[in-house]
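The complex is shown incomplete by one protein chain, all other protein chains being positioned as in the whole.
Here is subunit A:
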């Protein structure tokens, strides 16, 4: 046991923390499994994928819930093979229509995990509120106010708890307990703040007095050519400093802020969205690193070369050295303006315009589409609609796609297993057979198309 513990200690920085903490046994198992090689894990994944598509009962959320929980425990480092964010997004999207799950603790838990994965969790929580998801659950309000607290917005954190209490969220004791804890933290801060000499003065000024270079701010332009670091990280970090007292001026727009912090108290006329919710258009959820448009690096120009006897046209690059932040509404996209001779390179063809996609936007769009389809809105789409004549939902239900033959093979295996059970139970009639048979059937159906014997 000591060695297993030592092993965990060695790679603990690679283990992503979970909200609810990790079970030590599951963690150890996951780490040993990963060392041995991925096949046991892949088999289990396949089993889950099969179950997702074959499930016939009343509670499909159960399969998703178990799958996601297992993924979380088995992939402590996260990573692409876990398909975790894909799964989360699919699960969340799939049940947006199912009102019965709106106050199901498992579903709300999925949403909270989803929000954690997005860049702007606050938007997710607001969306949930607008849709009526989780309004009766204290976990929802607790998670939401935690987000506010992280950003130093104690007033909103407090009011979120109030809202929860007003709505009568259950369990109430838990809500009150967390509320009290928040209030305690706030008062402690105020007290410690009062104790210091500089008091509640904006702490930025404190740094100004020191002759050293400021930490975490914009880098000054260096050199003759005023080269600037392409991504300015300074501002976004300073806006998120925790424990920074902003009780005095919570609504003041932050300096150097490239993010427009949504303020619900301001009466902002929502420009777009004639659709369902009262707001739309959150900033991107996944970090898009190189958002800046390409610019000239140096003044040097390449001499015009000829290639295969044809002249190459090098276009002039974009003019501005920085792009002022524009909120992404219906912004026309980055169509590459190059006029590269197509005979040379078919890779760089003009990209078709596409909307900036964020997970939340995808969920909203999906829901909007479904509602439109349900309402049978004629002429809602300008382009002629196309209908795929195959069972799309079944094929693409999980994290990975299936082909039609895989689906059929799954069904074949399940039937085959049932036939085996039927023939074996008819030959011997012990009562314990039913459960043994059923589990054998489900085992072989879970074995699905790829594994010969699942290990679990």
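In the analysis below, a contact is a pair of C-beta atoms (placed from the backbone, for glycine too) under 8 Å apart; a residue touches a chain by one contact, two chains touch by 3 or more; residues count from 1.
By definition in this document, contacts and distances are computed from a predicted model.
> Name the omitted chain as UniProt records it, choosing among "Rae1 protein homolog", "3-methyl-2-oxobutanoate dehydrogenase (2-methylpropanoyl-transferring)", "Transmembrane channel-like protein" or "Ubiquinone biosynthesis protein".
"Rae1 protein homolog"
> Which one, A:15, A:190 or A:409, makes contact with the chain that was left out?
A:409
> At which residues does subunit A meet the chain that is not included here?
342-343, 346, 349, 384-391, 394-395, 400-401, 403-409, 411-412, 449-452
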